[in-house]
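Excluded from the complex is one protein chain; the other protein chains are retained at their positions.
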């Protein structure tokens, strides 16, 4: 009987594209393995020792980290607020429907992309070098970090608004500030608040480790307990971080649902 | 004409909310010593910007393995390998945490979600230090830290993908006499695969950023030379490293974004 199976091109039949992708990924994996010196060497007893110590937390340490945990939250709040305040004008200038000049918009967006390329801890290291050890470095790092994130979220939100009210106000003879106040802000306000809370969640998480590099907050106690091999106390710090993150996420999620 | 009267709560609500928000931020600012900035902050800022615009080009490539390119490639290698391992490890956790049956009491899914939350919140830096104790300082510890930490987020995203798929094709396989495993490999996995890859690429973008930091605690990559240059105030070197990181992150974001667009 003659085969009914339809013919396929050579490249399709042997899945050339898929095969090449797989080969490429395997090559990169091997290269990465070589580069990073990954091996089967793993000192399990060292690792277990740490884990076992962590499972017996030193509860008396809780009282010592209440203040730094609160400082962490304060840093996150201040950093997010300052970052948001700076982000608002930039997000307006980066939104297609507000900023009609493509070149200016491109420059602003390029700048925002550069800011967003910097990881939070790297910013912390920079700010520790600039302003010195302490919570101000953390606030600086979080301000720049949230500025990069919020301005992108905001301008994308602004670009999705309905143009009708803007046109109506322009037709009524409003200037650009009046247009923003009466046509843009009411449409995006709830979304802005929601993004603010979302960024706050991320910042609370980030702020807990910034102190590791000297940028204030509870992270300092991570580095202290770790360098003294007091893993039973490290466990307390991690538990405290877990509790704070879960509470802040919980509150923020509730508020965001109420806003939606 | 008379306006409709508002209840007292409706009238006061905005004021109450405003007061609460103001109080929260007043408390927050009270904890930050705003005046504690080092006097030479401005000078250092200027020095960093000067370094950014006059970077130390000689550091880019020296051929002895102690240069910017080597450190950046090592950073990418940590992120790539770590994300790859993490993606594989995340799959069983995703199926553990996915809520595929209706009902109030789902112990399996709840257990999975709790594990993933703990992994997600456990600071990556602490993981890196723990792994340094186990395998010594270097990129290997970084790979392990990224591999484990990323499970928290990838496992969560994967499990949501599993929860959202159409169960029908799986049912069709079972109806044709296939086993549960047949249903998984022939119907469920093909349906979730593109989403898994999309999330893995997204997580890779994040892993590149973390790998750039992990060196600050000794877990390989560009972080170590950066913190060293900062401490020794070699601003032109700081400048070239920052430029290197910015370019690397931007290029990876772009490439990964293009790939992800193709997947959908």
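For clarity, chains are labelled A and B in written order, and residue numbers in each chain start from 1.
Following the convention adopted for this analysis, a contact is a pair of C-beta atoms (placed from the backbone, for glycine too) under 8 Å apart; a residue touches a chain by one contact, two chains touch by 3 or more.
Rule of thumb we're sticking to: contacts and distances are computed from a predicted model.
The chain that is not shown carries the UniProt protein name "PhnC protein", picked from "C-type cytochrome biogenesis protein CcsB", "Putative aldouronate transport system permease protein", "PhnC protein" or "Serine phosphatase RsbU, regulator of sigma subunit". From the options B:39, B:65 or B:177, the residue with contact to the chain not on display is B:177. Seen across the whole complex, the unshown chain contacts chain A at 1, 3-6, 8, 12. Against the chain not displayed here, chain B makes contact via residues 166, 168-169, 171-179, 181-182, 185-187, 190-191, 193-194.
The criterion applied here is as follows: only the chains that are shown with their structure count from here on.
One finds 8 Å separating the Cα centroids of chain A and chain B. Listed in rising order, the residues of chain B touching chain A in the complex are 24-25, 27-34, 36-38, 41, 44-45, 48, 73-74, 76-78, 80-81, 84, 117-118, 121-126, 129-131, 133-135, 138-140, 142-143, 209-210, 212-213, 216-217, 220, 223, 226-227, 230-231, 242, 245-246, 249-250, 253. Listing the residues of chain A that touch chain B in their complex gives 25, 28-29, 31-33, 35-39, 41-44, 46-47, 50-51, 70-71, 73-75, 77-78, 81, 113-114, 117-119, 121-122, 125-126, 129-132, 134-136, 139, 205, 208-209, 212-213, 219, 222, 226, 234, 238, 241-242, 245-246.
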